[in-house]
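Every protein chain but one is kept in place in this view of the complex.
Right after this comes chain A.
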Amino acid sequence: MTKAARLPRVKRRLALDDGITDIPPTMAPATPYYLDTLHEISQGFAGHQDISMALSEQLRRLEAESIFILRETVAEFHNPVMLYSIGKDSSVMLHLALKAFYPAKPPFPLLHIDTTWKFREMIAFRDQTAARVGMDLLIHVNGQGIARGVSPVASGSSVHTQVMKTEGLRQALDQGKFDAAFGGARRDEEKSRAKERIFSHRNAAHGWDPKNQRPELWRVFDTRIQPGESMRVFPLSDWTEMDVWDYIAAEKIPVVPLYFAKSRPVVRRDGALIMVDDDRLPLQPGETPEQRKVRFRTLGCYPLTGAIESDAATLEDIIVEMRASKNSERQGRLIDFDESGSMEKKKREGYF
């Protein structure tokens, strides 16, 4: 089997105008690769037990502010889109969008930039979620990157991220002619995010100019842009990781099962536990996958995402574990470690 032939098949929901979401047929295996996980997901989202509660005042205020931001964007822009990255923050953002526009459906599509290296359970969850909420889901793969053989295994994290995520995102936004894109980033995640406006201006090349951000007073947003420019909008700016989990629990929001501890095949590599999610991960000499009880605090491309050893199998467990945690969630993200300030650099180039 050639390397290309082992790439997973990407389902196509709604092609962007020139159809680059298509993967060359030679790269598509005959069967979708995720059928085995669907069953688990449909089992009522195992983590949800009866720990839901009335929203605290803190969460009610955050919810109201996020809904305001979502509505403001729809009122002021011609063609918004919501970046849907499948993780817990995207789940919360999507849930807030459903609330903001109820009883209407959110008047914009979801967009997933698929690097083709996401966990299989993420892809299964994505498709199930799109079907559940009844919104259009656009899936974009940087076909040029695939053609060049870019992957986290062959190219390393920074090239893979630059080509498959950042460039892929720019292609999709350009082709869709989107003038506003929602992202689920929070300011508590990382230092340069802590500096970013809720309505964050991007030039025609999608670049961010951190030294010259527009003043943003109260909730009066300057949404005016020139043709070709765009706005990134962050409805969850003021949420913390703890708020996100508390809200997921209170609102019974479905999340990918990978957040819950379970016995999974992993290898230890550079101090991180990497899950062997499919046979594309080359094992180094002496490496043999072993079963460990692990979960993920953050989700991305599986070869770049470290698991943590944990027994937290329910939302309640996760919240307890988080309160005691001595590490931040981005610890599991290998792509942020390249150098200090690497997030800002990526954002200036158009990363979310």
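The definition used in the following text is that a contact is a pair of C-beta atoms (placed from the backbone, for glycine too) under 8 Å apart; a residue touches a chain by one contact, two chains touch by 3 or more; residues count from 1.
Assume contacts and distances are computed from a predicted model.
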- Message: Please identify the absent chain by the protein name in its UniProt record; candidates are "Methionine ABC transporter ATP-binding protein", "FIST-like protein", "Multifunctional fusion protein" or "Multisubunit sodium/proton antiporter MrpG subunit".
- Response: "Multifunctional fusion protein"
- The one of A:132, A:177 or A:214 in touch with the missing chain is A:214
- Considering the whole complex, which of A:144, A:175 or A:240 touches the chain not shown? A:240
- Where chain A meets the chain that is not shown, the residues are 57-58, 60-61, 63-65, 67-68, 71-72, 74-75, 98-105, 187-188, 190-195, 197, 210-211, 213-220, 222, 224-226, 237-238, 240, 242, 325-328, 330-331, 340-341, 344-345
